[in-house]
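If you scroll down you'll find the structure; I have some questions about it.
Only one protein chain is missing from this complex, and each of the others stays in its spot.
Chain nomenclature is as follows: A and B, assigned in order of appearance, with residue numbering initiated at 1 for each chain independently.
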Amino acid sequence: MLLKGLGILGIWLLLALLPVITQASETLYVQSVKAKLLSSPSFQADTIEVISKGAAIEVVESQQRWIKVNYQDKSGWINKLLVASKPPLNKVTLLEDQPVSQDARRRASSVATSAAARGLSAEDRARLNIKNEFDYAALSQMESLMIEESEVWEFLNEGIGK
Amino acid sequence: MSTSININLKHFAYQYCGVILAVLLLCGQSLVSADEYHYNNILIGDRSSGMGGAYTAISEDPSGLYYNPAGIVYASGNNLSGSMNSYHNTSTTYKDVLGGNQDWERKSSSILPNFFGIIQALGEGKLGFSYAVTDDTLEDQDQTFTNILTSLGVADTFKINFNNQDTTFLLGPSYAKKIADDLSIGITLYSYFRDQERILNLLLTYPSGDYDWTNQYLHIKEFGLAPVLGAMWSPFDKVSLGMTIRKTVLLDSKTTLQNICRGAVGSSCSSATVTESTVTSDEKLLYPLTMSFGAAYFVSNALLVSGDFSYYFGAGDGLSEKVATWNMAAGIEYYLNPDWALRGGFFTNNANTNELQSGITTYNQPEHVDLYGGSFSVSHFSKSSSITLGVSLSMGDGKAQLISNTATLQDTEMFSSTIFMSASYSY
Partner (left out) sequence: MYRHFMAIGFIAMLMAYATHSWAEADSKFRQRVHQQSQQDYGENDIKAEIRLGKAISAKIFGKYPRLDDQELTRYVTLVGMSLALHGNRTELEYHFAVLDTDHVNAYSAPGGYIFVTKGALELMKDEAELAAVLAHEIAHVTERHIVKELGIRSKDASTTGSIGQLLGGAGGSANIAFSQVVEKATQILFEAGFHRQDELDADRIGTLLLATVGYDPLSLQRYLKKVHAHKDEYAQSINTTHPPSQQRVEKLAQLIQDEKLNSGEYSVAQLRFAERVNFN
């Protein structure tokens, strides 16, 4: 009887503690390639540190557009746009990212086969150009331009100088 | 064909009971299946079953169509469906009832799809449709006893063939709507169907060559409406309160009882040649008004705790009286990770009869067994659906007064188990 009573008491006390138990602090992850940890919630503030994509930070305080966080042993402000509650994904691409030129319709490449499995083969797409509704050739040319990330940073620093 | 509507069928049945025997399930209160004494025999629904049925304040998925239709406005996604299948077993043991020292056990076992529901957005509210089997008994027993002491001496053999099927199910549409930011109301308009068919065949043979034979056939068919009116309110963040009112009202009922017997010398079946009589009745049973209250605390997105309390008013009178009673349930749901969740719960299943009195000349009291149960389930989630596997057990003991027109009480034990598998799907 005593045991049963203590058991029930324990359950009530556990229920009483529920609101308190579950106040845990939030962990966020940096989504952009680089994010600045600033000394105050303003775009003009000084940079304390530059944090890389994927780093985990702990929320201390939250405002409308800025959050105060702890990163390693430092504390500062970060813009909310740059972070999210799940770790960022790595690059996502599709198999058929290979550009397909007009000649490709003759080659039974694996790209064409898998594209066909997806319902619209490269050959079909090339043929659709005729109707002037879809221009997949132009898309291929758009996708064929690849620029190294290092060149982008160089370009940015040249123009902005920050 | 049909005699006066005022005939109380159970009273009628007593007269035909073989008083010789220590056990007669066809006597008096045994005319009803043991399930009619309880309101919480089968847990309904995917998520709710794992949580002991403590769902009145949650009800935000197809299971909610049964528990509290007001909750379905909070169902996520535009289209949802849910279903449940169970393997349901019950056993009731009446102690020392055969010849004064043997137990009599009634067992029921059935596999049934006992819930299906869908929810769809409609205008500003949500539309739903569901069916639920709230009671299902399938008893099938064939037994032979030898050398049983009866009031006419020791019988060589006592044969019982007993087959009892009793199913109750609900079917109907629901509609719910938000009437304020944190307040919603809903209604489920169930049609109620019940079908019971019971066949009992008893044969006693004596060394003298005399024999006593009784065959009884009972068929009850009920049709009615069982509306559920619900409301749900969220006074604070993470807290939800729910309330429902429901009542089953019979619109049509047809009962047929056929008795055939041939009595041994001294038996209560007075004819030494086979006689038959049939009685029918349109008398409609009265079912009680039920009110349920629930509270749920969504502690975090992984932990949910909830509790329910239901009160059943009294209904009917005489031998078909249902006494006012209550039930409670408590449940907890915990997500181990986005793919797996565990649920557990406790519930009561109290009898709607009075506690039996002994040592007084009170005869033919209906049995009273209060049950206590627990449930547990595991769920796995994928992008658009979830499947759940769970088990629910309940047990209890009490008293029965099986032998008609006598004051002796029998100790009674009940045990019920259900294994269920359910799924929900959103599209």
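FYI, a contact is a pair of C-beta atoms (placed from the backbone, for glycine too) under 8 Å apart; a residue touches a chain by one contact, two chains touch by 3 or more.
These numbers come from a predicted model, not from an experiment.
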Interface partners of the hidden chain - shown chains only, full complex considered: A, B
From B:Leu286, B:Ala407 or B:Ala423, residue that would touch the chain that is not displayed: B:Ala423
Residue touching the undisplayed chain, where the options are B:Lys95, B:Lys159, B:Lys177 or B:Lys238: B:Lys238
Identified contact with the non-displayed chain, of B:Phe158, B:Tyr190 or B:Phe298: B:Phe298
Per the touch definition above, residue among B:Asp252, B:Asp282, B:Asp339 or B:Glu355 touching the missing chain: B:Asp339
Touch residues of chain A, complete complex, unshown partner: 1-2, 4-6, 8-13, 15-17, 19-20, 31-36, 42-44, 53, 65, 79, 81-84, 86, 88-94, 97, 118-119, 125, 128, 131-136, 138-139, 141-143, 145, 147, 149, 151-153, 155-156, 158-162
Hidden partner interface residues of chain B, rising order: 60, 74, 76, 79, 81-83, 85, 116, 118, 181-182, 234-240, 298, 301-302, 304, 333, 335, 337-339, 341, 380-387, 421-425, 427
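We adopt the following convention: only the chains that are shown with their structure count from here on.
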Distance between the centres, which are taken as Cα means, of chain B and chain A, whole angstrom: 53
Interface residues, chain A side, partner chain B - complex: 15, 18-19, 21-22
Footprint of chain A on chain B - complex, ascending: 297, 299-300, 303, 305
